[in-house]
Every structure is written in structure tokens, then in C-alpha cells.
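Only a single protein chain was left out; the remaining protein chains are all shown in position.
Let's look at chain A:
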Amino acid sequence: MADIKLRGLRKSYGAHEVIRGVDIDIADGEFCVFVGPSGCGKSTLLRMIAGLEDISGGTLEIDGERVNDVQPRERGVAMVFQSYAIFPHMSVRENMAFGLTISGASKAEKAEKVQRAAEILQMEHLLDRRPSQLSGGQRQRVAIGRAITRNPSVFLFDEPLSNLDAALRMDMRMQIGKLHKQLGATMIYVTHDQVEAMTLADKIVVLRDGLVMQSGSPMELYHNPANRFVAGFLGAPSMNFLEVEVLEADSENAKVARHSMDPIVVPVRGRKFAPGDTALLGLRPQYVTPSTPDEGVLHGQVSLVERLGSETVVDLAMEDGTSLIAAFSEDKQFERGERIDLAFDPARTHLFHPDE
């Protein structure tokens, strides 16, 4: 078992700095998810922890030891790749026993550990197949099995599910969640997928351009995003940002208004605004509710409706031309072009500076 500490970690390719000073603490047994837009350096960071990329600056500690210059095999980590990376010429059994074969384990030990991993992953019936005879999900399970047999203290996953279809992805997501509970090992998981991040993580780290934007528990990030980027990144559909003018402000609240929206009082959550400032009002689509012309705060025409069954997503074109996404948690019938009125609870909004 091991905790992981990243201190001022940096990585450059030539003059191009990809990781620009990252500090993260991952506790023993924690499930930590790195999310961020494509190219932000998630994989690079994970590969630095694995030892597949040199570290250009800062320190990496695993279990209290500085491992910057330690070989991958001596770091006690196992990694699962997006492309599976299982050996095509070996059977599933041989693949899963690979780490043990390499370290010269006995036949009996290999058989026992492979059996145990196969039971955990429910794939005992596949052990004698070749990778080419497996589906994508099964291949990924082999890769996870190979990681399990070595009993590592840290598991690293780089987008392990992104090559799978939606149904299988959900299934595997749950399996990985269960696996974490069962093994209690430290896991670091890279993904694009918000749902994976929100459901699996004990801690989410949001990255952007090689910097940590925010880290914390999923709900903390969802309800208290540190900045506009995190607010926009987590949650689907993503948060609406409406340009508003600040009329009054104190340390707790601000009174804001915009064209075609009556003044409302919203919390500032530690930010400072002055009257006359332009600000962005962050409003999650889920917190918008249908209303009446009298009580409604936002008015507009429906320009697009997506009915998902459990949820109805509406794209609203407001009078000044900006668009707003609203998600209603029931199946509701709207016509395109229909005029509707919406309300929201001001306490659930976020106010950001425009240049955040």
C-alpha cells in the first residue's frame, strides 16, 4: 500500500513545457481521477508516475520515498493502457501471469494468482484463449488481470474504457469500482469521461495546460468549482455562463442584472466584485425550472429539444441572442419555436470574473 506525493512536478519536451509544476497528494487506498481536456497532460503525468517518462523537475514520492530516478519495475506500480497492450502471441493465462513469469515465480504460485484474478474479473472461462479471440472488454479485463496478479500497491489506468461501447463501458466502470473496494489499493485513473470521474473518484484532479485547476472530492468540485474552467468542465450538459452587470456587491452577495433579466441577488463565494463590473453568472442546466411569464426570470424561444426519456434538454434562444441550455428531469413536450419562461434558485448560481 502506498501514498503518492507530487511536488512541483514538471515535464518539458525540448523547449515545450507540458507539465508546469503540479502538486498533488494521493492518500493510501484513494481512487484519484485526472480529468481535463485533450492535450492537457493527463497521460504525461500518469506516465511520469509510472516511470515511462523522465521527470524534468520537482519530486515524485511513492510511499514516502523519492522515486524520480527509480526504474518502473521498482516503483511497485501496474498500468492499464487504453490500447490494452496485451501480448498477442500469449494466451490469456500467460498474459495474466506475465509479471510473475518475469520475476521467476513458481508454477503453483502463478496458477493460484491467475486463478484468483480470473475469479475477481469473472473470466475463468477465457483463460486458454488468445487475445485475438476476445472482445474489447474482455481484452481490457485481461490487462487489468495482468495488473492484479502482481499485487501492486498502485494501479494506473490511462483511459482504459474509451475503446469500449457505452454499455460495456458502464459495466467495466462498475467492475473497476468494485475492484478498488476489494483490493483497497491506491488507484490513479485518467479519463475524458465525466461520468467515470464523478462515479469512481474519491478525489478528482482537474488539469488544464499542465496545471492543476482544482482537486477535491467530486461533489466539492461540482458544487464549489474554484474557477470558471472547472465549473464548465464538470457537469453535463455543461454550465451556462451569462454575462451580467454587477449593480451592488459586498463580501457575501452581489446584485446582478442583465438585459431582459430582472436584478437578482447571488452569492459571491469569496470573490470580490465592484458595482459596474461585468461578471459571468454560472447556472447549471439542471437548476433551471419551468415557470410562468410573471414569475420567470429568463424568457426565450425553444430552438432545440433533446428528449432522453429521463431528462429533457432544451436549447433556449433568449431575446438578446444568447443561448441557454436547460435540463428538466422529466420527459416534457416542447415545440420548437415555443416561448417559455424559466426560473432558478439564485443561491445555486456561481459568479465569476470574465477573465478567469
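Going forward, contacts are C-beta pairs under 8 Å (C-beta built on N, C-alpha and C of every residue); 3 or more make two chains touch, one makes a residue touch a chain; residues count from 1.
Please note the rule applied: contacts and distances are computed from a predicted model.
Missing chain's UniProt protein name, "Thiolase family protein", "Zinc ribbon domain-containing protein", "Sugar ABC transporter permease" or "Thiamine pyrophosphate-dependent enzyme"?
Per the UniProt record, that chain is "Sugar ABC transporter permease".
For the chain left out of this view, which of A:27, A:102 or A:265 touches it?
Only one of A:27, A:102 or A:265 touches the chain omitted from view, namely A:102.
List the residues of chain A that touch the chain left out of this view.
50-52, 71-74, 77-79, 81, 83, 85-90, 98-99, 101-103, 143, 146, 150
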